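Only one protein chain is missing from this complex, and each of the others stays in its spot.
Let's look at subunit A:
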Amino acid sequence: MLHTNGRDDVLAARHGLVHLGEEAGFSARSLSTLQLSAGPQTVTMVLLKNLHPPTEGVRHEQAETTAVMDGQRLGCGTLYVAETRLSWFDGSGMGFCLEYPTISLHAISRDVSAYPQEHLYVMVNGKLSDENEAEMAEKPADEEEEEDDSSSGGGDDDDDEEGRITEIRFVPSDKAALESMFSAMCECQALHPDPEDEDSDNDFEGEEYDVEEAEAEHGHADIPTFYTCDEGLSSLTQEGQATLERLEGMLAQSVAQQYHMAGVRTEESKPEFEDGMEVDAAAMEAGQFEDADVDH
């Protein structure tokens, strides 16, 4: 007998989620829905046919990862941390996905006294299943004892939607992968800033050194975390400044005469060139630095 709950289906359709009842047994009825007959509660598990693992923008993929949702062990599968959404599939086509804006926080838990396995903890805003009566802040100790019990009592459950959360734990068999999983999620979360929270003036009109662009163009980033030529200018002493000016003057004088260097732009006036490489190359032109006090 198929038991359907309209609201659940809508939720599932919106979030692409899988709902599980309190016990693991199930029987397959059709391709699109499975019924779980379990104790007092019967919940529909909805398989979305068009739900499949992401192929693009996958920052991290972790196989052999068990998913536990609000204490419910969903089985072992593969976690996909993609730029568009977070998803998990058990290999037989069943799975769920989470939109990053719904994720409040994620963390690496290595405290085995709190939860027996090291895992990636994800807290999602709101309840993924209305039928799931799990408490908002489920004590990890409870989960140890009652791993299959989704509810730890509904006494002071908050009816306020904002207070309701879902806790998901992704337990990879490879614990060393937790850092990569965590980092990948951090990066993807950063790609989904809160649309409600926009500052009015986000555009900088002036010219700026775009580190990302520089990196994309030629695979390195001149990030001024150390003093390079011009950054160091501000920390030159007076003596240093004088020396710099003298050297620049000498360079300007010699180099201005002739300038043929393959691969180097020559449009700019030479005094601005402070990269030592140019000096060396120029020195190969005989006679240029005869009057200069330069050792090579």
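What we mean here is this: a residue touches a chain if its C-beta (ideal position, glycine included) is under 8 Å from a C-beta of that chain, and two chains touch if they have at least 3 such contacts; residues count from 1.
The criterion applied here is as follows: contacts and distances are computed from a predicted model.
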| item | value |
| --- | --- |
| Chain not present in the shown complex, as UniProt names it (candidates "Small ribosomal subunit protein uS2m", "Mitochondrial pyruvate carrier", "U7 snRNA-associated Sm-like protein LSm10" or "Aminotransferase class I/classII large domain-containing protein") | "U7 snRNA-associated Sm-like protein LSm10" |
| Residue touching the undisplayed chain, where the options are A:G91, A:P116 or A:P193 | A:P193 |
| Absent-chain contact - pick from A:I103, A:V171 or A:L251 | A:I103 |
| Positions on subunit A contacted by the hidden chain, ascending | 59-60, 101, 103-111, 114, 121, 125, 136-137, 139-140, 162-163, 165, 179-180, 182-187, 189-191, 193-194, 196-197, 199, 201-204, 206-212, 214-215, 217-218, 221-225, 228-231, 233, 263-265, 268, 272-275 |
